[in-house]
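First, the structure itself, so that you have it in front of you.
Every protein chain but one is kept in place in this view of the complex.
Think of it as A, B and C in the order they're written, each chain with its own count starting at 1.
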């Protein structure tokens, strides 16, 4: 089994729907330890992504084409910390996904590239209360699932579940990167907005894979 | 019976005590239809009056001396509409009270002079929702009481009672003078702060006369 | 009440003391009696310009003392007109021998206290002319009120009359210019929130989250009417229309458009109001040739704005453009 371009498009649209639907929640998390715009930033960015997807004349040939469209759109519309971070993640992921389909190993490579992009730009390691705290366990879980022989949909589901656990684990952390770090000790006790949106993105990827599988079976 | 300089000083101190005690109430009335400073203005002014009274080396010879001290102090410390209006009232009253004592007719002349001063400066007539609506009935009642043979204390009490009725009667009025007039119809339903302070001043005068009478009988 | 103050009664003195230190190159500050005058003293042979009024409208008036504008400013207690024994010395400090123009906003208290001060000054042989500023069109029927209030248009009167005095006009001419500005300037304001006078400690009025006050003055008083919150464009239209109508602006005329913040409104919102006011004027064929946007005549921390339009002719435009060097207006 593989995931394909239709999956990538489904993933993108699901991500857009979900960050828009959860805009206020993400703003609210960011208001507590940041400046209250994380949901706004992503909603603006993914609204633009969907508009550009809709405007495409023909279906992209490779998954990487979809991811590159996302990358450039986020970079030019999101701003803030999340724009360059997600933008770089999608850009690096696009570079390793130049084919029409991905098997489980290729899905892992995509996730690893995304994480590397974020770390390259943001210089955060795990435990700093950032989106890395969702991405890193997600990558680890994806590797483990693949090693255990899982299909792409299951690999993505494992990644999403690990990301969600990572999100919860950000709550007690004291931020040492990004805007939340200015709060010092006061940042503890709040969930990181960027980790939260990462889990949304990865859960959308997993759900889109299930949808595609379901559809192809029907 | 007459009222004397001791009465004038008692009146002044009682007025000061009462406007200071009721500062917040007068501010509150002024906040509803004005700019919320009437109590503040009078408290500031009468605090200065008392300080100057305390600093006097010898007791003033005439009632008019006390009233003139009040007039000049209010003019130089109150500001706003109330400063010149009360200042002129006390100044005109001082001009007709150049003697050590006043009988009932002289009390009436004092009140009339005060009212004339306010009207000369402020150009208001009754019914415009200003301090004139307390002063004018007070003067009328003082004349009537004097015509009926009342002593100064009773004349002042009649004036104060009429002023208090005048205050209540300002509530339904639409202001056409002063700051409250800018509210138009919205000024109706609120009690005029300047009329209220006028009633305080006149009630203090009446109470001081009773105190003096009581003391001189003791 | 949350304010960066010490003793509420000391607010004015501490403010002008700090102001004097910060702008010692422009002003000198007198405490008891409280007034602010030009650092160099009165300018010999020049008509002196004095304005004043309650505090709480900063930078009005002290922020406009300096070359090209006022010679002295007299701050009263917050929202309370100053007393004659402050105003008269300010007249004296401003008098360079050519007489003094008093610029007075039309409030009973200001008018009465300035009147008395003029009498005092005249007793000292200082000639004083007075212009009463009453640009507020919110007060419609001046038959049943103390007359229209002086609001943001005051800044325009002070700037342009200041330039007239600076170029050497005599007292009658400066007075006439000030009067011309007043006649041709109209304003209307809106409040989104009340303000809190330091000594009161409570908001000047209660306004629900979804209502605003239209036709406010500058003393935290309620306006002419309360309406539901609306868009900036709609609110601006409610302000601009009566102003333009009252001026009977005709297509082809030049105007100065002044959007004034009440103190607590961000600059961005003032520019949004400016944008719409300008569109509406242009739709009438009126040309905005000069502009002013910012907090110039405020009501403490009140959120809101006013729109002022001044009909310009070439002389008023040139006087507006003339150099000015004050703490709050400078070019």
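General observations
In this section, a residue touches a chain if its C-beta (ideal position, glycine included) is under 8 Å from a C-beta of that chain, and two chains touch if they have at least 3 such contacts.
Because the structure is predicted, anything quoted here is derived from the model rather than measured.
Shown chains touched by the missing chain in the whole complex: A, C.
Listed residues A:37, A:133, A:151 or A:164: the one in touch with the omitted chain is A:37. In the complete complex, the residue from A:5, A:81 or A:156 that touches the missing chain is A:81. The chain that is not drawn here is touched, among residues C:103, C:178, C:244 or C:273, by C:273. Across the interface with the omitted chain, chain A contributes residues 27, 31-37, 40-41, 44, 75-85, 121-122, 174, 176-179, 181-184, 186. In the full complex, the hidden chain is touched by chain C at residues 1-6, 11-12, 14-19, 21-23, 55-56, 58-59, 63, 192-193, 209, 212, 229, 231-233, 235-236, 263-275, 278, 288, 291, 293, 295, 298, 300-301, 303-305, 330-331.
In the analysis below, only the chains that are shown with their structure count from here on.
Chain-to-chain contact here is organised irregularly, matching neither a line nor a ring nor a star, and falling short of all pairs touching. Taking each chain's centre as the mean of its CA atoms, A is the chain most distant from chain B.
Mean C-alpha positions place chain A and chain C at a centre distance of 55 Å. Separation between the centroids of chain A and chain B, computed from CA atoms only, is 76 Å.
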